[in-house]
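Note that one protein chain is taken out, while the other chains of the complex remain in position.
Chain IDs A and B follow the sequence of writing; residue 1 opens each chain.
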Amino acid sequence: MHNFEFVKPGTVADAAAALAGEDAQALGGGQTLLPTMKQRLAAPETLVSLNGIAEMKGVCTNDAGEVCVGGGTPHAIVSRETASSYPGLSKLAGMIGDPAVRNRGTLGGSLANNDPAACYPAAVLASGATIVTNTREIIADDYFEGMFSTALEDGEIVTEVRFPVPEKADWQKFLQPASRFSLVGVFVAKFADGVRVAVTGASEDGVFRWSEAEVALSADFSADAISGLSVPAEGMISDLHGSAAYRASLVKTLTGRAVSGA
Amino acid sequence: MSSVTVTVNGQSRSGEVEGRTLLSTFLRDTLTLTGTHVGCDTSQCGACVVHVDGEAVKSCTVLAADVDGAEIKTIEGMANADGSLGVIQQAFQDHHGLQCGFCTPGMVMSAAALLKENPKPTEAEVRHYLEGNICRCTGYHNIVKAIMAASGQDVAPPMAAE
Partner (left out) sequence: MPKDGGIGASSKRREDVRFLTGRGRYTDDINLNNQTYAWFLRSDVAHGTINSIDTSAAEAMDGVVKVFTAKDFEGVGGVPCGWQVTDRFGNPMKEPKHPVLAEGKVRHVGDPIAVVVAESAEQARDAAEAIAVDITELPAVMDMKSALAEGATKVHDDLDDNLCYDWGFVEENREAVDDAIAAAHHVTTLELTNNRLVANPMEPRVAVGDFNPGTEDYTLYTTSQNPHVIRLLMGAFVLGIPEHKLRVVAPDVGGGFGSKIYHYAEEAFVTFASAQVRRPVKWTSTRSEAFISDAHGRDHVTKIELAMDADYNFTALRCDTYANMGAYLSTFAPSIPTWLHGTLLAGNYRTPLIYTNVKAVFTTTTPVDAYRGAGRPEATFQLERVIDKAAREIGMDPAELRRRNFIKPDEFPYQTPVAVVYDTGNYHATLEKGLEMAGVETFEARRAESAANGKLRGLGVAHFIEACGIAPSNLVGQLGARAGLYESATVRVNATGSISVMTGSHSHGQGHETAFPQVVAEMLGIDEGMIEVVHGDTANTPMGMGTYGSRSIAVGGSAMVRATEKIINKAKKIAAHLLEASEADIELADGQFSVAGTDKSVAWGDVTLAAYVPHNYPLEDIEPGLEETAFYDPSNFTYPAGAYICEVEVDPDTGKVDIVGFVAADDFGNVINPMIVEGQVHGGLVQGIGQALLENCAYDDNGQLLSGSFMDYTMPRADDVPMFDVDHSSITPCTHNPLGVKGCGEAGAIGSPPAVVNAVIDALHRGGHTHVTHIDMPLTPSRVWSAINNT
């Protein structure tokens, strides 16, 4: 790693101030950022750890019935504390990376990075969650702007995410076997007013909603409802681990399994 | 440089670090606790797993400065007070759960974390929990047996000859 100045503020306000400096970057759990910096692919002058900010940690349910997760909450705690309030989210958080990564990596860090194969974006998008930052609230449909790109401004910190809780949901993750990211992951959430299907790992544009499936499943929430649909291979990622056609096929297979599993 | 103080295996230890100093580097080079190993640079292999405030983490993917004040446990702190092997360590020896020994510290630390949260895991749960620890020697068979044995369970019979 290139060297940097390390600061660890105790409040969101102090963190925001520190991030306003030249070439400053926020450090969540660091499970992606630190390996990237080790490869010298990122080299901030100042690294602002968000790990000392108590107000960004924890899980609760608000008056609107939304599950609210602090941006600095590690995956393991999310998995544990949403087990009864939002089992689909709990399942997803409990399958990210590996146990040691889950003890360190945070929701906010994952969303800020928006890796095209990350798991959390699928839950956030399928849930229609609200991303709360130190300056504003962003709805999920406006937040994800393609691979490694989000609506966040420089220095903006994801402090909390509010997840509306669906009637039924499930997460199906097909492993990229080396990295343990999603080769393809599908989150299906059935709300009273319709079904949302979010897909990660598959598209060159990052996480996306499979709207045809949403329409079909909103009318009939069964795996059969999507049997006639197909996902075009165009725009899908093709790499060592799977062709575009294969990923497209997995999107449909996993969506069906998620519906059955919900 | 800044100063970091942590409690390692019950002892308070301090040292000077750069911003970029990893916890694994701090443990190995500054505190000369070389039992913690580094087997990759992408946070995959788990040879560097230690416990920070009771949770298993990959010490090669944590900054030393970020855990200032924390309670840390490493492989050097896993033996019994009299120096004899702890239950998990002993099970690894009894069941030949190690060969070259390089991944072993991380395996033992992960196994300890697993058994703390799930004292009687199934074979499948053990295998799943170890997804962040790579061993190239043992084929995992005897590591899984060792962890099952350390949990006080009879080890699973081979699957094929049923």
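Following the convention adopted for this analysis, a residue touches a chain if its C-beta (ideal position, glycine included) is under 8 Å from a C-beta of that chain, and two chains touch if they have at least 3 such contacts.
All of these numbers come straight from a predicted model, not from anything done at the bench.
Looking at chain B, the residues touching the absent chain are 18, 20, 28-29, 33-42, 44-45, 47, 74-76, 78-79, 85, 89, 92-94, 96, 98-105, 108, 123-124, 126-128, 130-131, 133-144, 156-162. Residues 1-3, 38-40, 174, 177-179, 239-243, 245-246, 249-250, 253 of chain A touch the missing chain (whole complex, contact as defined above).
What we mean here is this: only the chains that are shown with their structure count from here on.
Against chain B, the residues of chain A that register as touching in their complex are 1-6, 8, 27, 30-31, 34-35, 37-39, 47, 49, 51, 76, 97-101, 103-104, 178-180.
Per the touch definition, chain B reaches chain A in the complex via residues 2, 18-20, 22, 41-44, 46, 49, 55-58, 61-63, 65-66, 68, 110, 113-114, 129, 131-133.
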